[in-house]
Structure formats: C-alpha cells, structure tokens
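Complex shown without one protein chain; remaining protein chains in place.
Showing chain A:
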Amino acid sequence: MTELPPPIAQWFAARGWEIHPHQVEMLERAGEPALLLVAPTGGGKTLAGFLPTLAELADGAHAGLHTLYVSPLKALAADIRRNLTRPIEEMGLPVRVEDRTGDTSYTKKRRQRADPPHILLTTPESLALLTSYEDAPRIFAGLRRVIVDEAHALAESKRGDQLMLALARLESLAPGLRRVGLSATVEDPPALARFLARSDAPAQVVEADPGPDPDIRMLRTRAAPPWAGGGGAYAIPEVLEAVRAHRTTLIFHNTRAQAEIFFHSLWLANDDGLPIGIHHGSLDRAQREKVEAAMTAGQLRAVVCTGSLDLGIDWGDVDLVIQVGAPKNVKRLVQRIGRANHRYNAPSKALVVPANRFEVVECEAALQAVRAHDLDGEPRGPGPLDVLCQQILIAACAGPFEADALYDEVRCAGPYAGLARADFDACLAFAATGGYALKAYDRWQRLKQDAAGRWHLRDPRAAQRIRMNIGTIQDTDTLKVRMRGRGPMLGEVEEAFAASLSPGDTFLIGGRIVRYDALRELTVEVSPSGRKTPKIAVFNGTKFATSTQLSARILALFEQDAWPELPAHTADWLALQRTVSRLPAPDRLLIETFPHEGRQHLVAYGFAGRNGQQTLGLLLTKRMEEMGLDPLGFVSTDYATLIWGLEAVPDPAPLFDIAALEAGLERWLAANAVMKRTFRASATIAGLIERNTPQARKSGKQATFSSDILYDTLRKYDPDHLMLRITRDEAMRGLVDFDRVREMCARVAGRIDHMALDRVTPLAAPLFLEPGRVPVEGAGRERLAEDAAAALMAEAGLPA
C-alpha cells in the first residue's frame, strides 16, 4: 500500500478511522492520467478524490494551483471548502483551499487570478470564464489534477460538454494534467470514462463496493390511487405515518408544482405539527439555505423536494426516501434512494408512491429493474455544436489562436473526439462572420485573421460581451416573487405564468398561498392570503419522459398471465382490459378506435415517452386533417396518445407509415413553437443571442426583439444555416424526440393490432382525465382572438 504522509496517516489513526479500499486504490493509482471512481452515496468519494492531492501537497513544495475541483452546484463548492478546510487544519498541512463561483466577490476573484490557491473549487461556468482570460496560461501553468464531482450528472447536459472542452484547454496549458471523475452508480461506466478522459487515453474505472441492495417497496395505501393525475395526495395519511416512523424523510417529486401542492396538502393533514420543510429550485436561495440548515441541524422530520436535492450535500440523518410519482427513469430512482442512509454498508430504505393507476404498473416495473440492477440511460450523442461555437469565442477572448491547433485541442475532449473538420470550420465561420450565405459583415467580423493566419477578436470590447454570456444553463425568463412592502423574497415563477395573473389571483409558492398584488420592476409583489383554492404556479422544472428501458419492462409485465405482485385494483383493471380489448405487446402497436359522447376516438399505445407521443399526436392529426378525418384535438402521456375527431378511422395502419410521418415532420417543423424554443436555447449558447449586455440590465423597455424573428428570418432567407441545422438536431433528440417515434415504428415493424370497439376501454379511460389537451389548430385561434377582442370592446363600452 502507498504510504500516506505522516500527518495524514496520524489524522486517520487519531480518529480510529480505517481508509476504504477504493480510497486506497485511488491513492495507489493517483499517477494514472485519468480515473473514474464509481461509488454509492456515503462511500467517501470526495475524500477519495482529494487524498492524493493532500498527499502531494503535504511537503509544502508546490507553489500555485495544484488541484482544480469542479462540481455542478455552487453550494457543493462551498460545502466542500468547509469540509476540506477542517481536516487540512487538523493535519497541519500547508494547503490553501478556496472556492470560486458566481457568488464569489469581484475583489476575491481578482486576487485569486493573481495568486491562485493550491486547491480551487469551482463550477463549469466559472472555469470556462477563467480560461477566457489572457492570463489563463499563467494561472494554470502548475496545475496537476482536476477532480470532476457528480460526473454522472454533468455528463447528461451541455454543462458537461463545456467542461470537457475547458479541460482540453487546460491540458494545452498544463500538459500531463491528471483527471479524476467521481460518479454515483451509472449504467455504463466505460461510456462515462470515455466522456471524461482525453480521447486518446480513456479513463480507468475504479468501482467501489456498491453496498447492500436497497430496501425498496411500493407504499400500500388504504385508498386506491386515482385514475389520472400526478399529485399523490391520496397517499398523504400513509406518507405521514411513514414520516412519523422515521427520523428524517426526503419526499421526492418529479415537478416543482407537484411538490408545492403535495407540501400544501401535507400541512393541512399534519395534525401532529411535525416539522416539515420544502426545497426546490424555484425557491429563493435564502429560503432554501434555511431549510438546508434546519436539515443539517436535525430539526426537520421531512423535506418535500425535487431534483434540487438529487446532488451533493450530505444529509447525515436521512433514513427514508419516498418517491412520489413514477420515477420515469430507473437510474435516477437508484440515485435518489441512495440519499437515504449515508452510512456505508447499511441498506437504504425507500418507498415508491404511484400517483395514478397506470403508474402502479410503472412503479412495479421500476422496482423490478432496481432489484435486477438494470439501470437505464440514453446514450449521449456527440458533443453539440452550439457549445463548440461558444468555446471558439472563449478561445478568442483568451488570445489569438490557430484554427488547426484549436481543432486538434477540441478533439481531445471526449464528446468531440469524432468532430468532423467541416463541422469545426462551420462553427468557426459562424463565430467569425455569422456564416451567412449573404456575405454582409466583411468590415465587422467578430473574429478576424491576422497576417500569420491566427484568429483574434476584431473589437476588444467584444471580449466583455462574450464573457458576460458564458455558460450553457438556460434559465427561462423568470420573475422574482416578493412579499409586499419590502418583505422577504419567496422565490420565482415563470414570466408566462406571472403574465397570466390578475390582481387578486392567488397561487402557491414555498408552501404558502399568496395573493398577487402588482408587478413592480420585474418583481411580482404578493401578500398573504387565506384563500383555500390557489392557482398552481408554473415552474420551469423539467418533465421527464419514461425511459425506453422502463417502457419495455412495462410492456413485458403486460405479457404475464396474472399479476400477483400488483395491488388487486390494478391487476383487475389490466385483466378487464385483456377481456374487453387487448393489452399492448412489446413488438406490436395496439390501436383502439371507439365512439364516445358523439366523437370518434383513436388511441395509439406507442410507449414512446411523453415527448415522442406528443410529436406522434401532432403528426397523426396533421395527416388525419389531410385525409378529411376532421380531428379536433389530442392528448398524450408517456405511453399513449388519444385523438378525438368527427370521423371514424376505419383503417389506421396507413397513418403509421414512417416515411409519411417523417415527411409530415419536415413541414410541421417549419413554424413550430418547440423548434423556436429549441432555437432560442441553441442560439443563446452559440452566442447569436446575448442574454446579458454591458448596457444596464433591460428594464422591460424596448426589450430586445424576440428570437422567433431571427428564427423566421433565417428559415426564409438562409434555410441551410448552421443554427437551423443545430436546432433541428437538438429538437429531434429533445423536445420533439422523433428518435423515439422512429424507434417505435422500427420495433413495431408494421405489426398493428386495430381493435374497433363500441365504447371506451379500461386502459383508455384514464386518458380522458389527462390534462394538457392540445386543440388542433385551423383558423380557430384567429377566430377566438377576434371573439375575445369584440367581447372586451363591448365590455368597455367602446365601438368595435
């Protein structure tokens, strides 16, 4: 075993602590260029990451920056600084640790650039900004190690792609740099290792003992879950019992709105006055910190939360995790379960609460997957080009560069290993001149080439604008919510939701009901309200689609002859469906048609995930309109799409011809809100749209024109432009999720079971209760606008 330097060994000994085997292994293999440690929560991952650094710094010989630690959360950087500073002081090591995030003061940041600490804790965005400075080579010259924490989470977003590009840059500045990734349990460690390491030297995987299997069950309730909906309110009595029976419980929800509603109902039923808090990403930071502090101090019995507690901060005392709503994704469920019981080698305890009848099946499928250690995950595509466009601008801020050298550097980043030169050149052209078919910016190029062929910023003022817009996090436009009369900040709501409010309307935020009073300088002012039936605020939380693997397991469950593992109410429901119609099968597509309340209905059980089913609904209704079937609307869930209209569909099979669907997609994408939203995100990342400008922050007065105009203009005048290509690729993977539709068509391969029935089927019935019905648009919207305008004029007594 590698000898620990005496101060560290003594520190362990003084505490009677034994060093974990994977911590030893990380220490022994510290010289390797890249290591990925996969360990469950509570496995001492962070210490495993830092021990080699402390060992190397123990003799005090290293001057300047030695180790860079990057985590997705600002709070985590601060937390680690506290947790690391204490042992360093106790060991008496000559090591300086500092964090640097968006919250760090300007003076401190300047000082850090002039005199970097030994260990710097930061986020991907702050690191990208650091690499954009001209003095980056000096700052990073002595850098030896990079630790990427929560690597599994970073690898799922563009923040990770940006980080890998920044690491490629650092490696040019500090050759021989060693990388360490720390990850929770993932389905495919080698894929994560490829993402994390230099593309020519894949990371070696170190897997810690995963510990005992979790103790996970479905919560049995007296009331059966409702047929539709996502709140889980029916289970409140049993949830409260579970909270009472445990020290500290985390109650996870899939969306912020659902967390708010559940927390509210929980309070109404909380007769014992158990201390329960709420935590989600739209709450004000001060509010969240209060809950976190109370949690750490052991003052709370439960916290209702969302993905905001998926990562990071260790809550020592959590002994139960409750997941409300189907987890949609097995890997996330496993990671959430790991939040319970941070004592290594003790099983985590978790309960799953299906929010409706169908989710009972989905939860059972998820539990089976957890027991089988069958984690899901969609393989990530190659590194996105919008992030590369931003990287080129960042490189230009740091100083002149040669295109060939930058291309080689970028390809060292795992996600960009296979980047084609033509794509790189397109991104460079975009960053330099906009890359338009019409050459309009000869004089005002953003990047210009000097006599030696090196690219540099034409106008040095551009550097400030570019730095202000570094990052890939898309914060949708939100407005702060504050208690009236200079009261406390409560959190934020989406701008679109705020716009829908009239004075006097009430809504839920942070677990309380407030009344909307006024909008003042981009702040929503509210006052307390005693009303009982609030509106539900719309938050920008993500809605996840059920993963492909989980969908397959549900279909496999349907194949069983009977379902002894399911509660009787759900087993009976499935059996009835089998009698009346049939159950969807893995390699076939079930279509049901039936009349109901004077309308003809069609249900397609595609199991393509909510975004895919939504896209399917749009495309099918488009085709039905062309065929004169007069569809009126549709609604989609993760597993099915229900369409209603005036005409019956005698033969649905031709509707599902993949080539025809794809052709329809091309036309539909032309002016689609999803595409515009996707364009806005990518154009912002690529630097076409600047969210922040050096001028005073926008006050709502003559705000910049909408990005939709840029999208429409490009489509009309420059349809082959790079940004449109990026938008299309993104949407196909993301919100449009056509890949899942394509996959469904391939799986089914024309094997369509059409059941023409005379009434609603058991499996279709809950679809009628689903929210989110989409009207099929013709001239309808314009007519509704005219009606609304006429009504308002009449009401105001004005002539139309």
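What we mean here is this: a contact is a pair of C-beta atoms (placed from the backbone, for glycine too) under 8 Å apart; a residue touches a chain by one contact, two chains touch by 3 or more; residues count from 1.
Here is the rule we use: contacts and distances are computed from a predicted model.
J.: Which protein name, taken from UniProt, belongs to the chain you can't see among "Ligase-associated DNA damage response endonuclease PdeM", "Cytochrome-c oxidase", "Energy-coupling factor transporter transmembrane protein EcfT" or "Lactate utilization protein"?
T.: Its record in UniProt gives the absent chain the protein name "Ligase-associated DNA damage response endonuclease PdeM".
J.: Of the residues A:R220, A:R486 or A:K716, which one touches the chain left out of the display?
T.: Going through A:R220, A:R486 or A:K716 one by one, A:K716 is the residue touching the chain not shown.
J.: Looking at the whole complex, which of A:G471, A:G687 or A:P766 touches the chain that is not displayed?
T.: A:G687
J.: Please give every residue of chain A in contact with the chain that is not shown.
T.: 433-434, 436, 438, 440-441, 443-446, 458-459, 461-462, 465, 496, 499-500, 687-690, 693, 700-706, 709-710, 713-714, 716-718, 721, 775, 780-782, 784-789, 792-793, 795-798, 800
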